[in-house]
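Just one protein chain is left out here, and the rest sit where they should.
Presenting chain A:
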Amino acid sequence: MIPAETYLLLSAAIFCIGLFGILTRRNALIFLMSVELMLNAANINLVAFSLQHGNLTGQVFTLFTMALAAAEVAIGIGIVLVLYRNFTDVDVTKATTMRW
């Protein structure tokens, strides 16, 4: 059985890649994909610790996270399409109309 620390390292790597994408890119669609990567990193940890502890709690948490990710993308696509309609671009730095 692969030890849990290995899964922690893999998960940390994927999470850092997603965080890097959010912090550096300006495309709103890349934002959505980076959030998916970060949620997947959390899911890997949950499933790995579910096997380590011998119960199914982590897997149930993973299913809830998947439902959350699907809902988040459905809402995010609507926001991205409105952004494209109003600014003819998906660059998130151009939408400054709500800036105080």
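Worth a mention:
Here is the rule we go by: a residue touches a chain if its C-beta (ideal position, glycine included) is under 8 Å from a C-beta of that chain, and two chains touch if they have at least 3 such contacts; residues count from 1.
One rule holds for everything that comes next: contacts and distances are computed from a predicted model.
Missing chain, UniProt name from the options "NADH dehydrogenase", "3-isopropylmalate dehydratase", "YeeE/YedE family protein" or "Cobalamin (Vitamin B12) biosynthesis CbiM protein": "NADH dehydrogenase".
In the complete complex, the residue from A:L8, A:V47 or A:V92 that touches the missing chain is A:V47. By the touch criterion stated above, the residues of chain A touching the omitted chain are 1-2, 6-7, 10, 13-14, 17-18, 20-21, 24-25, 27, 29-30, 32-34, 36-37, 40, 43-44, 47-48, 50-51, 59, 62-63, 66-67, 69-70, 73-74, 77, 80-81, 84, 90.
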